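Before anything else, here's the structure in question.
One protein chain is absent from this view; the other protein chains keep their places.
Our next item is chain A:
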Amino acid sequence: MATLSIKSLGKVYPGGVTAVSDVNVDIADGEFIVLVGPSGCGKSTILRMIAGLEGITSGDLQIDDRRVNDLEPGERDIAMVFQNYALYPHMSVRGNMEYGLKNEGLPKAQIAERIAEAARTLRLEEFLDRKPANLSGGQRQRVAMGRAIVRDPKVFLFDEPLSNLDAKLRTQLRAELKALHKRLGATFVYVTHDQVEAMSLADRIIIMSNGKVEQIGTPMDLYLRPASRFVADFIGSPSMNVLDGTVSSDRRSLQLNGSHQIDFGTELPTAAGNQIAIGIRPEHLHQNTAGETRIELSVGFIEQLGADTVVHGTIAGSQSPLAVRLNGVQARDSGDSIALSCGRDQIHLFDGTTGQRLNWDNQ
């Protein structure tokens, strides 16, 4: 149990490649933080810097107000779960779990007690004497978690722990992880590239791109008020429709690149002639004309997902791609046209050049 404080953390590799720059975040005791972003965005580097596996170029890292920049990984009181499990192949499950404790010099009785408890929590009792080679992927990952739990660390670190598992197992272990976090009440830092994992697990998400933090916030913050075009695009599946255009002279409509025009019925918070982008989530477009903003979709192809149907196409009369999520099973042919509308409060605006969110009084 601990707080984790990251102050203007930076990492420059020898050779001059900047992997991470100026990351600031305070993580509360017991918080579940998910670092998410595309590959190469620096999320794993941050995790490895917290673990002590990667040197810190600049900034401060504090666990419980103690600066740990220069401590060895074993001295930081953290535990880490790796993507490929990193179990010691020649040791039994029990051996894997007790290795760290033995090195710490814990009394035998206490080690046995902790292992018994962790094995019960993770339902690993019957596998304790097996070798990792004789376990399935899900069981191996549970052993890796067990190895972390028995150490009773201040901070748990997870580096894409579910990425090597199949989809069904991933969902199951995700639920187990969430339950585990609740039971332990410990601070979790979790890295993933999967936004669904991030949304379902996190108390707060740190979303990164190119070594910089794009936004820090609760999953709903990120979904409802994405701070930038990158965040808007990354969170949500299918991802948000983002359309580039020019603000018209009366500032009440947007001239899309092409000839189409979208009317808002209110003034946009930016000067006429500016390049901006609007974002509308596929699930916020409805098959009626009740919303203030109307768009006509020319159907390209559809994805039947059962519970709902994703229709991909273009805005009628333009080349701008658009996707919409409709409820239930819907049959549409290519070339059909669907009249859609969207509430003004569900339209996001982004600066055309910086990609930053523009706030307006639409809500």
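Here, a residue touches a chain if its C-beta (ideal position, glycine included) is under 8 Å from a C-beta of that chain, and two chains touch if they have at least 3 such contacts; residues count from 1.
Definition applied: contacts and distances are computed from a predicted model.
Of "Stage II sporulation protein M", "Amino acid synthesis family protein", "sn-glycerol-3-phosphate transport system permease protein UgpE" or "Insulinase family protein", only "sn-glycerol-3-phosphate transport system permease protein UgpE" is the UniProt protein name of the chain excluded from the display. One of A:N84, A:S200 or A:Q255 touches the chain omitted from the figure, and that residue is A:N84.
By the touch rule set out above, chain A reaches the unshown chain at residues 51-53, 72-75, 78-80, 82-84, 86-90, 99-100, 103-104, 131-133, 147.
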